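With one protein chain removed, the remaining protein chains of the complex are shown where they sit.
As written, the chain order gives the labels A, B and C, with residue 1 at the start of each chain.
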């Protein structure tokens, strides 16, 4: 879902480049995990399909990313025809404005696309990963709490009880597919949908890929705790270009992301003053700059500070994790695991199934879990 | 050892303030460890003695630190008489220039001071902590490898086979005291002295307290590894005021510290370009500013960076660890443990007895060990 | 006006310390200007009075500032009795909530206080400086454009046509006093009041003291222009503690300040993406941290950046400028100058009487003007 966005385009370009041996697998966690690698699909075994509501072809998107410095020109040239082949597999996503009919119709169409793709390629399974634009939180409805009530409501063409990300999750689950939420959108995060996953015996993972500022926070905050240093405030500013910046500059859209970031920090160091901003700075294009200023108190009340600036390509940080999650969730599904894969907290800002935000603990949880697959 | 330096003065001031309930124990790790706290000496039970080669009294040193912003004025006022009482317990340290006679004589005098202090206060044990100025590395001599050969050489008044920090370690061990090396000086780090510790059945810990840049490096480097990001270079600059700055501005003196920092980084991420500087900036007084710039490569070779600035009071970071180490090594001695206490790696840049530099792993090692005491 | 705030307390403490020869005049621009210094009042000749709506005495405020590290303890101790003497000169300010009667009554009372102070001390003149908390912008009324209409409205006890800062400016002008606006509040910035100044033959200066981020912007932006570098975006974050932080965390209150900052940047480099935040971070106390990230384009479109972090004590930066302005405006008044003193743009974010924001040009304007006094 969101197959022509920056993250998906980067992931697909990278997958093709890895297959062709053009690049080293930097950022791919599964390549360095000590585990039985035979349980993971190889780069060659992963076949890409997807949905999107935009129609700019993948190779055009990749060309644009190459101009912004995110994808090397030589790689783009080498995989351009491969990208066109993948683009032929992409189908039109669900868009609430243009859609007519019930949400059940919409979900059935998405599920049918997935099933057709799986059958045509004779795939063992399809992992659905949500990398669409962030949606704002939605008010809770009774239908979100009860799968049967939800199913009934979906049939009513007058009602729109689910946001697009959750329609996608519903479709994935009804098509028998594991689901990964790489965004802070509502997606699968409602009791009705997690119950549906349970009934279908499907694993899922999320939410909100941890790629920059939050990654650092979950690495650094435990240090202050371990050293008994008293964090007084933790201020943050994020400068984003690209579509993500434009989307998150809208306070309503950004709400979910800001909430998921704040929850993480509070769970690590408790309630401290923590102003946080996301600004749209279009000239940064695919880059994301995060500045954090941490003010803390040590022995005898000494006032000290730590500040950092992170300068990253968000999609270059996210894309290999999307491939990793596809591989790991695929292996989990093959092993018959179902429900929230809490051991994948390592990848997420707002991990489903656990409250563990400390990165080192998450690293260990992942390593142990992967070793046992 | 070094009882009138900044670290010792801060630790003693803080101890008196903690006893009086004037401050909260920020920075004191033992206060938050989940363990049987009854095995640790309380703040009241810790009696301070020491050696130093300078004679400026502790309360003058503390007053100076109060002016630099490190110690609150109200705290200084409240503990000034207590500092004068501690100062009366301090004895003249060993100084190679003014000393006449053999090193054995010097060590015997130091050991006698310690024994007299222990007897007079009817103490269960004395923990000797080295917080003197950093010494440069010394060329290895055959005597450093063999305790019997060493003992013989010490009696020769014509020879100086040990640097002052190692004379102190020798004296501590012969007086039956556990020893903690909070500096990168040679100290106990030679086979002859670790063999002496073994023969005496004494525990020891070190080396080089981890309080700033290296602390952050051991927290951040494992993140890059866990995320399969390819660190290309890690540059660092340290600006130091105080006596430490003046001492470490001398490249010869700084050599040990720079080596211990470089070893740690290499063990975490392998050999990368890692220029590192220590500059003396007197106007910073007790503050230490560290700037690190990490250049790394992600998916598809995307070039990214992380930079941080750490602005800390070095002594405020070190002093509570000196108290923690005193308590933990005291508990270890009481339990009959001997040899290198590798589980205390958490506290050190260059941990003795282990190659584990990852801070999160060190935190877990400490927690498990303390819980078992 | 605002005589017991942080800026005023620091300025008064500093004035007493300068008189007593306790400190060097760092930050005092008049001390280094090449001019006829005999036209400036000496530290001894400046007698301090003032208004405030809070009643915490000056010496208590100064003690608090000493605890936050802004004022040295030894200085506080030396000037405490002097501060109490100044405090006895302070009078109750105008507060719209508690005031009964017309605004004309309020202004008359303030003016009478000033006149009484001037007469009692046999002063040549009184310079009124506004250092009260920032007020939000006010909607323009017809009365703001016409002094006669304004005077009439002030007599109507049912109407409140002026915000407190402008009531103060009105009172100062009617008492025959030059007026300095050190804040972004409405103050004298309306045609009716500048007309009043003209009629009274009084000089005035403002607005909004330039002490941190904006100072740097007006220094750095001209460099990009001079070098033909194409600034694409200039993002800024300000972390403030103290009362200023609490006040400016309210978006309504901050509006005036944000607008004045944005105007300055736009006048220097044109319209670029320039997100700007002011956050309240109470633990910073009197410190202010500003982080700016400038993204720019050079030859062949090369993408480059400059970022800076400013860590300052806002009141320590503002206070000496308040003394400088008092001296310079006093000299201007003595010379018979009237109207907006545009040559004092050097001191302000939003200079009255000129659009010159380039710091180097402002420095030259000030130097030339002062040399001619």
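To be clear about the criterion, a contact is a pair of C-beta atoms (placed from the backbone, for glycine too) under 8 Å apart; a residue touches a chain by one contact, two chains touch by 3 or more.
Here the structure is a predicted model, which is why all the values come from computation and not from measurement.
Touch, as defined at the top, links the missing chain to these shown chains in the whole complex: A, B, C.
Screening B:22, B:92, B:108 or B:281 against the full complex identifies B:281 as the residue touching the chain left out. From the options C:102, C:115, C:267 or C:305, the residue with contact to the chain not on display is C:305. Listed residues C:215, C:254, C:268 or C:352: the one in touch with the omitted chain is C:215. From the options A:183, A:214, A:273 or A:309, the residue with contact to the unseen chain in the full assembly is A:309. Remark: the omitted chain is touched by one listed residue; of C:31, C:89 or C:146 this is C:31. Taking the whole complex into account, chain C touches the unshown chain at residues 10, 13-14, 17, 23-29, 31-32, 69-72, 75, 215-216, 219-220, 222-223, 225-230, 297-302, 304-313, 316-317, 319-320, 346, 358-361, 363. Seen from chain A, the chain kept out of the figure touches residues 69, 73, 309, 311. Summarising the interface, chain B meets the missing chain with residues 69, 232-233, 235, 237, 239, 273, 275, 277, 279-284, 289, 291, 293, 295, 297, 303, 307, 309.
Going forward, only the chains that are shown with their structure count from here on.
Over half of the residue numbers found at the chain A and chain C interface occur in both copies, marking it as a same-residue contact. Chain geometry summary: the mean Cα position of chain A and that of chain C are 49 Å apart. Mean C-alpha position of chain A lies 44 Å from that of chain B. The multi-chain contact residues of chain A, meaning those touching 2 or more other chains, are 69, 297, 307, 309.
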